[in-house]
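Complex shown without one protein chain; remaining protein chains in place.
Should a chain be cited, it is by its letter among A and B, assigned in written order, with residues numbered from 1 in that chain.
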Amino acid sequence: MLDTNQLFPFLMSGLGFGAVYAMSGTGLLVLYRTTGVLNFSFGAIGAFGASLTWSTIENEWAPDWVAYLICIAFCALITLGYGVILAPRYANRDDLNKMLGTLGLALILLGFMFNLWNTEDARVFRLPTGTRRMQIEWFCNAEGKDCVFDARITYTQVLAVVFALVVAAGVTIYLQRTKMGTAMRAIANDREVASLLGIPVRRVEAAAWLGSGILCGIVGLLLVDLFGSLDVVLMTWFVIPSLAPVLVGRLRHLWVAFFAAFAIGVVEAELNASTWDWPSLYRKTTAYVVAIGALLWFARKRNLVISGRSTR
Amino acid sequence: MSAVTDGSDVSTIAARPNADAPTLFSQRNIKRAAIGAALLAIAMFAMPALTSTYWVKNFTSAAILAIVAGATGMLYGRVGLVALGQMAIYGMSTWITVRLSFATDWPFPILILIAAMIATVFGVILGLPALRLSGIYLSLITLMSAAGFLVILSEAKFANGGPGFKGLVREVTNRGEMRRPDIAESDFSYYRYVLVVMVVMYLLALLHLVGKPGRAWASIKQSEAAALAAGVNTTTYKLWAWALASFMTGIAGGLLAAHVKSPSTFPFFVEQNIILIAVVVMGGVISLWGGIVSGLLAAVLPELLQKWGFSDRWSLILFGVGLTANLLITSAQLNKAGIKE
Partner (left out) sequence: MKLRRYGAALAAASLVLAACGGDDEETGGADTATASAEPTAEDTASAEPTAEPTAEDTASAEPTAEDTAPEVGGEASQMSADGESVCGLGTGEEASGDAIKIGAVVTAIPGIAFDLITNQTRAYFDCVNANGGIYGHPIEYIVENDELDPAKAGAAAAKLVESDNVVALAGSTSILDCPINGNYYTEQSIYAVIAGVPAECFGLPNVAAVNMGPHYSALGAAQAVVRAGAAGKMVAVTNTAPGSEYNNTGVEALAAQEGLDYESVFVETPISDADTVILDIVAKAGEGGGVTLTFTPPEMIKLMVAAENQGVIDDVIWGSATPANDGSVAQAVGPDWDGKLLINAEFEPTDKDGPDTRLYASISEEFGGGQPLGSFGQMGFLAGRIMTSALLSMGADAEFTRDNVSEAIKGITRFESDMFCKPWYFGDLPLHIPNNWDITVVPDSASGKMVKTEECFAIAELDDPLIQTRAAEISEGLGENG
């Protein structure tokens, strides 16, 4: 049973999270295709950057906009640093061990966050878009009441959806039209052949790491606003449900992942609109169920079998 | 040089699959058995006498985790499967053991055997299709399962003697605890009980490793395509390893239930899977001894850190650094040997 009055506001909320899944997914997917690394520290890096922003705002070290830039700069720097210093050392490992390397980074960052900040306490900062709200009232009756579509959303939710779309479209165009993008696609297909063809593999990979890092910082800031507080544990492991749409896209198809992300976000939210208990209680399994279902469906044809690289 | 007797990661990765398998009763193995027995005797009798209940409880946790780590390490080091969802099987078995303990008066070993078997069945049901997926997909599907399972477990909670399927008491009083085996009521005797079960589980794993399954696993790890070509039924043997690891983990889950008596969801949080794989890699995945080291790292190291005046949150950083260092070293060695995975 669904409460029809609730469908629309829940849809709006679901789109906001769908957008975050989509952005994280885009960052994870492009990086994986270019470098073979599924970056599990994506969430931890974002949480660390957001914590720096919180400290800057709380202690009034700098204006708010500088604090936001600090987050993005930190995430870009750490991600690039990992990509340039550590990642090449794992170049001869399979995708699995490359992923384990980023898990190590996630643990280290989480440990430092626990030690540097009082992470037990409530820590809050709001983006300027988070405190401004928009009332949607579409298809109302003559008195402007009983609208068919009636919801309140924050500008952060709007920003997230728009930004996700811009990122996905931008990345697509970039990969298709620019020299660097072509190089990334070449590396994604075959690293060694690309290298033999004279493509500067290291530099292209570094560019992918940098782009993914910037995205990570932006997602981090948006997540603080969408969650309502800075919760580093939640943010660090938010990477796990974010992987679900990427898996639906078989770690390959950007737009499949993009739409899967919104679908997961919306379904998860709409399940809470149900008046039955259990769909609402277990709504958080949506991303996992979708990912598992998709993978098992793919496994049916055995086309993902046999070692790492051939699947990319 | 064989997978079993060799201690170093890299040479084993490079080792030929059908290199001379060790015989069970070689002189070397007898010597190792003697050392193992001596260590076990020390762990069982000298350790509790020299320390306190506090440390006995921590070592009990370590021994239980050593079973999970041993199973996970075996999958990683011997079969080449990275399971990121072991904690779901562990948790499922804990839940079943607790629930059965209130519902029946069956002896404890029966409880944990049933729980472990049910957990194994679930592991296999998921594993059967999942094992057709390669490397990273398999890891991610297990991680996703663990995350989904945690949502269900948080809602179900652990029985405490109430009615119904969940067995939850809603009043202040009349809350029950998980029972322990009759012969191991005290913390000290339960510690020894856990040690014995741990050794039995390790022997079970060893029996597989030195036999036909062990050789099949080694060839699968080397190259699945080659193993397939050589006539190894890769799916069956992978599933076998999967089921064995699930069973061992399930037994550990049952032991945990009686260890803490009133379990909660914390040990099965998704991040615990990540910490588990970190300590498993740090402990070493080639020798079964690595599992014991991993158990000690996970359960005893944080307590030692506290004792030495550090926040035990440094342990997360240490696990991260340990995992990274281990990967760097093995990668450098592979590089030197000119091997690409």
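Here, contacts are C-beta pairs under 8 Å (C-beta built on N, C-alpha and C of every residue); 3 or more make two chains touch, one makes a residue touch a chain.
Predicted, not measured: the structure shown is a model, and the values here were computed from it.
When you scan A:Ile85, A:Ala122 or A:Leu196 for touch with the missing chain, the hit is A:Ala122.
The chain omitted from view is touched by exactly one of A:Ala50, A:Ile108, A:Val232 or A:Leu251, namely A:Val232.
Within the whole complex, the absent chain has one touching residue among B:Arg78, B:Arg132, B:Arg192 or B:Lys238, and that is B:Arg192. Per the touch definition above, the residue from A:Asn92, A:Thr182, A:Ser195 or A:Ser280 contacting the chain not shown is A:Ser280.
Screening B:Ser26, B:Asn233 or B:Ser264 for touch with the missing chain picks out B:Ser264. The missing chain lies against subunit B, touching residues 45, 48-49, 52-54, 56-58, 60-61, 151, 154-155, 157-158, 160, 168, 170-173, 175, 177, 181, 183-189, 192-193, 196, 256, 259-267, 299, 303, 312.
Residues of subunit A in touch with the missing chain: 3, 5-6, 9-10, 13-14, 16-17, 114, 119-124, 126, 130-131, 133, 135, 152-154, 227-229, 231-234, 238, 268-269, 272-273, 280-281, 284.
As a working rule, only the chains that are shown with their structure count from here on.
Within the complex formed with subunit B, the subunit A residues making contact are 38, 40, 86, 89-90, 92-97, 99-101, 103-112, 114-115, 233, 236-237, 240-241, 243-244, 247, 251, 281-282, 284-285, 287-289, 291-292, 295-296, 298-300, 302, 304-308, 311. Here subunit B touches subunit A in the complex through residues 82, 129-130, 132-137, 139-141, 143-145, 147-148, 151-152, 155, 223-225, 270-271, 274-275, 277-278, 281, 311, 313-324, 327-328, 331-332, 334-335, 339-341, going by the rule given at the top.
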